[in-house]
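Presenting chain A:
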Amino acid sequence: MTDQDPKPGVSEDKPEKAEVKKEPKAKYQYDGKTPPLHIFLHWCKACNICIAFCPHKVLEPDRDGKPILAHPEKCTQCAMCWLHCPDFAITSTYK
Partner candidate 1 sequence: MNNNNNKARLLQGNEACVQGALYAGAEFFAGYPITPSTEVAEGMSRELPKVGGKFIQMEDEIASMAAIIGASNAGCKSMTATSGPGFSLMQENIGYAYITETPCVIINVQRGGPSTGLPTKIAQSDIMQARWGTHGDYTAVVLAPSTVKECFEEVVRAFNLAERFRTPVVVLTDEVLGHMREMMEIPEPGEINVIRRHKPDVPHDWYKHFEITPSFVSSMASFGEGYRYNVTGLIHDQEGFPTANPVEIKEKLDKLRLKIDRFADEIYKIRTDMMDDAHIAILSFGTVSRSARQAIKMARDKRIKIGAIQLLTLWPFPDAKLREMLSGVRKVIVAELNMGQLVNEVKRIAPRHTEVHELQRYDGEVMAPQQILDKIREVK
Partner candidate 2 sequence: MDKIAHGSDVTHHYLRPKKKFPNVWCAGCGNGIVMGALIRSIDRLNLDKDKVVVVSGIGCSSRMPVYLDFNTLHTTHGRALAFATGVKVAKPDLKVIVITGDGDALAIGGNHFIHACRRNIDITTILINNKIYGMTGGQFAPTTPGGSFATTAPYGNYEKQFDAVKLAIGSGASYVSRGTVYHVQQLEKLIEGGLNKRGFSLVDVYSNCHTYYGRFNKEGDAVKMLEWFKKHAMPIEAARKLPPEKMVDKFVTGLIHETDATEFCQEYDMLLDRLGVKKEVAK
């Protein structure tokens, strides 16, 4: 339990470092076809949390404020977006 707690000085929006420490398998790489994330626009309320907290600016707001997958190639599956979505409107199937 303790090694998953945010350590002092390490903020949660730098998960790349954390991933390398714990995950022995290959990092996620966008294959050009399968979107890294699913967005359910009907459930999204345009709260802006996913867009603001994405460390790689993968998401950008459309004219309603809801996220568009603008740069899927930059996604590292850090999980910041869907962990913090209050409406389950953005998810990932990356295992």
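Quick note on selection: all candidates are chains of the complex that A comes from, given by their letters.
Throughout what follows, a residue touches a chain if its C-beta (ideal position, glycine included) is under 8 Å from a C-beta of that chain, and two chains touch if they have at least 3 such contacts; residues count from 1.
Note that the structure is a prediction, hence the values are computed from the model and not measured.
Set chain A beside the options 1 or 2, and in this complex the one it touches turns out to be 2. Taken in their complex, chain A has these residues touching candidate 2: 1-2, 4-8, 11-12, 18-19, 22-23, 38, 42-49, 52-53, 77, 79, 82-89, 91-95.
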